[in-house]
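And then chain A:
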Amino acid sequence: MTKSKDQDMINRLESAARTGGITKREFIRYSVLAGLTASTATGLWSTKAKAQPKTGGTFRWGLHDGNTSDSHDPGTYLTRQMIFMAHTHRSFLTMIMGDGSLGPDLADSWEASADASEWTFKLTENASFHSGKKLTADDVIASLNHHRGDASTSAAKALLAGVTDIKKDGDYTVVVSLSGGNADFPWLMTDYHLCICPAKDDGTIDWESGDGTGPYKIDSGEFGVQFNLSRHDGWHREGAYFDKVEVIVLNDPNARQTALMTGDVDAVSLIELKTMGLLQRNPNIKIHNIPSAGAITMPMHCNAAPFDNVDVRNALKLAMNRDEIIEKIAFGAATKGNDFHHSPAQPYWPDGIPQREYDPDQAKSLLKKAGAEGLTINLSTADSVYAGAVDMAVLYAEQAKAAGININVVREPNDGYYSDVWLKKPFCLVSWGARPTPDVMYTLAYKDDAAWNESFWQNEQFNKLLLQAKAELDDAKRADMYREMAILAKDDGGTIIPFFNNFVYANSTKVGTPDQLAASWENDGARAASRWWFES
Partner candidate 1 sequence: MSTFVIAYYALLIGGSCLAAYFKKRELFLLIFSLTLVSFVMGIIGGVGALRFVTIAAGILALAAGTSYAFREFLIIIAPEGVAKELRTAPLTAAFGMFVIFTYAIAGIFAPVIAPFGEAEVISSAFAPADENMLLGADQLGRDMFSRIIYGARNSVGLALIATTLAFVMGAFAGLLAATKGGWFDQFMGRFADVIMSVPSLIFALLMLSIFGTNLAVIVVVVAVIYSPRVFRLTRAVAGNVVVMDYIEAAKLRGEGTWYLIRKEILPNSTAPLIAEFGLEFCFVFLLIAGLSFLGLGIQPPTADWGSMVRENATLISFGELTPLIPAAAIALLTVAVNFVVDWMLFRSSGLKEV
Partner candidate 2 sequence: MVPKKDVLLEIKDLRIEGYSDEKWVEIVHGVDLTLHKGEVLGLIGESGAGKSTIGLASMGFARDGCRISGGSIEFDGMELTTTPESALRALRGSRIAYVAQSAAASFNPSHKIIDQHTEAPIQYRIQKRVEAQEDAMQLYERLRLPNPDEIGFRYPHQVSGGQLQRAMTAMAMACRPDLIIFDEPTTALDVTTQIEVLAAIRDIVDQFNTAAIYITHDLAVVAQMADTIKVLLKGEEVEEAPTAQMLDSPKEDYTKSLWAVRSFKRPQKQRPTGADAIPIISVQGIDAAYGKTKVLDDVSFDIYPGMTVAVVGESGSGKSTTARCITGLLPPTKGQILFNGEALPPRYQDRSKEQLRQAQMIYQMADTALNPKIRICDIIGRPAQFYSGLHGTALKSRVDELLDLIELDPAKFYNRYPPELSGGQKQRVGIARALAADPKFIICDEVTSALDQLVAEGILKLLDRLQQEFNLAYMFITHDLATVRSIADEVVVMQRGKVVEQGPKDEMFTPPHHPYTDLLLSSVPEMDPNWLTTLLDERGTDAIGEAANV
């Protein structure tokens, strides 16, 4: 870890301490990790920190995405209900903090070998499962192995594809060997699939029981409907102020919002942007608008006409009025995209790359150059991609008319969109969840041989830089490489990125929240249950 990064960490810790985001004990522990002595850390701990949040109450939490066929198997986690549950009744090795930094969860600390190909995690000795069993390295190894191996059917299999071996070094140390260097590996451990379940004697995990080391334990529940949880007294971190938590699936936007307005729930994970302004008038409701690393992308298949011509691709990029789209579709709750998939909410964000603006005339001339004047193409989308995805496509089609491009908006069924449209139709709308680092994102969807290279974009230089950056532990060098990659993606890539959407969620004013909310998921990185509290 470099000096500048440590300082950065300390500054963040300070600010978290001032706003009451973390407790004194945690503050000192992180500061020590950052290379300070305990006494210095104690001095830095400001007395301005907020008083301890009040404990008690039942937190009713309305989520926007749940399915009756969900299960506790971490390998099949897909819906928000399960992702949020995983952050509530289970734990991970690391966690993303309110300020966007990487903090400890089950792992107290971690360090890499010089080439970043071997990572050692030191586990906390205080963690226990709801059943009472103490957490050991065996549980961690079994849980990670659940996603590895030929027989594994986990959706996170690809994520751990680079892992060659996982060993324990005593009961509280886990060593992970990688096939190549990966500086981001501890960040990967925050992936929602990689929660830790109790190991069975045969080295597999017991996920069926729903047991975990999270702040709350499951009392009862039904998938796609509701889960009732109560506080796990043996939790190994600070927080978990509520006595009980009810996780309620409210798929219908209207149901969700009215439930919040009528006080049937205390917080919801998503509100409809269309009615955000109207909801804001309600004095009992607080709306959070958090920039995220999630993005709306519009991949064009670079291996298919007419998108195999870079001028056509750029014409389509220029034919979009992003400001109007953000105003009308995202109701302002978004960050303007610049056609490279690297969000300001992620580390190493390259500042100062010129923003691409709406320029139908230039688009026209590019099309002329490509010999594709009066271009007519289909744009596939579905309601489920993003609230307003269809409207956005229609709006874009209207804007593109000025550049002489005819876009037919095709509304595809919600059901099966990602298996039948995405990667199959040459031009479509896609919604990407937040990924912790640019490397994860690029490797997943822009690397030449990635299964999800959604635009089938092949760029030698880009791929070379990607591999170099991955193993580079020097932050400055890494940042430079990411800047170069961003420019390549912007000017040659096959993906239009209209905007990075914000997480827009709301809660009752009865609920207290930290000043800084994690941007990895809605509701404070899906950890509202353990980080929030009831006021008074």
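By definition in this document, contacts are C-beta pairs under 8 Å (C-beta built on N, C-alpha and C of every residue); 3 or more make two chains touch, one makes a residue touch a chain; residues count from 1.
Picked so that all candidates are chains of the complex that A comes from, given by their letters.
None of the values given here were measured: they were computed from a predicted structure.
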Complex member touching chain A, one of 1 or 2: 1
Touch list for chain A against partner candidate 1, complex: 253-254, 257-258, 261, 272, 274-275, 278-279, 327-328, 331, 382-384, 388, 390-391, 393-395, 397-398, 409-416
